[in-house]
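Part of the complex only, each chain left as placed.
A and B are the chain letters, set down in written order, and residue numbers restart from 1 in every chain.
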Amino acid sequence: MNEAIIVLDMTEDSIAPEARAVDKRKAILPRVKEFLAWTRKTGRPVIFVCSARRKTDKWFLKYWELANEIWKPGQAPIAELYDAQKDVIVHKRRYSGFFGSDLDLTLRELGVTSLVMFGWSTSLAVVTTAVDGWQHGYPTTVVSDLCISHAWGGHSVEETHQWSLQFIEAMAKSRIATAADLMK
Amino acid sequence: MNEAIIVLDMTEDSIAPEARAVDKRKAILPRVKEFLAWTRKTGRPVIFVCSARRKTDKWFLKYWELANEIWKPGQAPIAELYDAQKDVIVHKRRYSGFFGSDLDLTLRELGVTSLVMFGWSTSLAVVTTAVDGWQHGYPTTVVSDLCISHAWGGHSVEETHQWSLQFIEAMAKSRIATAADLMK
């Protein structure tokens, strides 16, 4: 088994002052850093899957603000998490890491057969990438304490995080585990 | 605007005695029939998107039972809903109607620019097809009272139906409407 670590949307723009749930996001960065250091030591490839918007994206911008603009510094992986010598960057254009991207091709070229993923948000990039991972045939693990959720439907960030994890477990058939569990 | 009606997984097997939530599913068939008659009268194309499993699907069958086997009668649209002269059938292999299928190509060939969808289940085929519809750039409407949900995470069918609709509205940016609303 060759397992890759998929880091979803942990970009510089995603921790800018105006970003969603920014305090919660920043609070888990030290734990993410520790987990990534551990995974790199085990030889697992780390793939930062980063949203890449174009200012000409009329459809996208009808629904969401312009952040993570392609080729701009804010779209890069968070500097303290990224190892430029070893890590891979893949651009995605929508929610799922697999949609309109070269993620599947990159995984094939790396000989990857299973995925460990986390990032923001549990209820968008994580849930859609986990489901698409299952649809492609990849076994997946979601690192529950390295994800922060978007809220929706009047529910809290914590509630939607829990619902999303339950959905991911039931539908994407993912193993749900904490960073500490995995580093054991 | 050229709007298509997407009927998700309303196959003969899906109302077999052993199927999930089968009483709830059967209970809404008269309303589905009425809605489809109305949409056909308005000239909208009706597309039955039906799961098509192969008994060699090792990955799929690790997680789900074998139903809707490709080329078998149980995989066909529910007879009382289907108009063989007018309707289109598309096969899908996973949850989303767009994944590994010719749905997008079929929509392009038909010149379709927006989607109205319903079926089972709210929490699988509907949510993933609505999200992929958004990812492709199609405005979508979900007919809330023509959908039945899978339950997950210890929640009831009704609770997961509601959560799924809220998620679809927030993330797939769908209009959520009842059949009666749309037929007005």
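Please note the rule applied: contacts are C-beta pairs under 8 Å (C-beta built on N, C-alpha and C of every residue); 3 or more make two chains touch, one makes a residue touch a chain.
Because the structure is a prediction, the values reported are computed rather than measured.
When 2 copies appear, how many make the full set?
Here the complete homo-oligomer in the file comprises 4 chains.
Going forward, only the chains that are shown with their structure count from here on.
Fitting on CA atoms only, what is the rotation between the copies subunit A and subunit B? Please report it in degrees, nearest 5.
180
Provide the residue numbers of subunit B that touch subunit A in the complex, in ascending order.
Touch residues, subunit B against subunit A: 59, 63, 94-96, 99-100, 123-124, 128, 131-132, 134-135, 137, 150, 152-155, 163, 166-167, 169-171, 173.
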